[in-house]
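Excluded from the complex is one protein chain; the other protein chains are retained at their positions.
Going in written order, the chains are labelled A, B and C, and every chain counts its residues from 1.
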Amino acid sequence: MKASADIGIVPLGAGASLSRYVAACERVFTEAGLQPRLHGYGTNVEGDWDAVFAAVKRCHETVHEMGAPRILTVIKVGTRTDREQSNEDKIASVERELAGE
Amino acid sequence: MKASADIGIVPLGAGASLSRYVAACERVFTEAGLQPRLHGYGTNVEGDWDAVFAAVKRCHETVHEMGAPRILTVIKVGTRTDREQSNEDKIASVERELAGE
Amino acid sequence: MKASADIGIVPLGAGASLSRYVAACERVFTEAGLQPRLHGYGTNVEGDWDAVFAAVKRCHETVHEMGAPRILTVIKVGTRTDREQSNEDKIASVERELAGE
Partner (left out) sequence: MKASADIGIVPLGAGASLSRYVAACERVFTEAGLQPRLHGYGTNVEGDWDAVFAAVKRCHETVHEMGAPRILTVIKVGTRTDREQSNEDKIASVERELAGE
């Protein structure tokens, strides 16, 4: 089952600056071949369901090892059986609507 | 790694009523031993990380089989290394604050 | 426009324990008449759209005043034009499904 997802990790008890932890997870997602695309509140990824969630787990393990005692991650995950659609396809579809096509 | 999570499933292209699908996932979570606790926007669960995410996957598979062509699930997942804390513990901790203890 | 919502506040740079801040927001929601119902990952509320979001703003102001330099809040908000449905109604509807009615 293919999954596209948006993943926003929030380390707690680790100060107000999160970029170092977010960067560590970006590396995990890249190594897993999930084509991460960072935005201001998370990272879009896509791939096989099991690969996506194995990477989220590795990301939690990594951020705990970096010293964060508590992590809260918000995940949006989508699957569909009607057709294949990448995150890029979804964005392109909205942009076509905006262009009035 | 123990995980506590909140899982809100949203089937798309399946009408405006979602309760039948939410109920199917409740059954999946119960069978997986995750102690589901339903609220108005999702279900709190807790258990081993792998058991939690295996159940979320089974929930997607089940809801697709029931006819929903597209599913969006919002997951909040928490892990901590400083101490164990169940969802009940978290609620009790806020209630103690409210009681002024 | 009536809104039902789920609100999960996460203060950052304020340590790993969040219960004190969550309790402060519970008080704000109660004073606003939003019938808060706490769960392990947030609080269900319901009321007029403007009352709900005025309370969320007051909650951010309160938690900053308590000393948290940064706050991230995750909100799920639902509106519907087909019929009225409270958070209690939604839960009851799933429970009827589970009971096989």
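In this text, a residue touches a chain if its C-beta (ideal position, glycine included) is under 8 Å from a C-beta of that chain, and two chains touch if they have at least 3 such contacts.
Here the structure is a predicted model, which means the values were calculated and not measured.
When the full complex is examined, the chain removed from view is found to touch A, B, C.
The chain not shown here is touched by just one of C:V45, C:V74 or C:V94, and that residue is C:V74.
Of the residues in chain B, those that touch the hidden partner chain are 10, 12-13, 15-16, 18, 69-70, 72, 74. What chain C contributes to its contact with the hidden chain is residues 1, 13, 49-50, 53, 56-57, 60-61, 64, 69-82. Residues of chain A in contact with the chain left out of this view: 4-6, 8, 16-17, 19-20, 22-23, 26-27, 37-42, 44, 74, 76, 78, 80, 82, 86-88, 90-91, 93-98.
Please note the rule applied: only the chains that are shown with their structure count from here on.
If you tally contacting C-beta pairs for each pair of chains, B-C comes out on top.
Centre-to-centre, using mean CA coordinates, chain B is 17 Å away from chain C. Here the CA centre of chain A is 25 Å from the CA centre of chain C.
The set of chain A residues touching two or more other chains comprises 13, 69-70, 72, 74.
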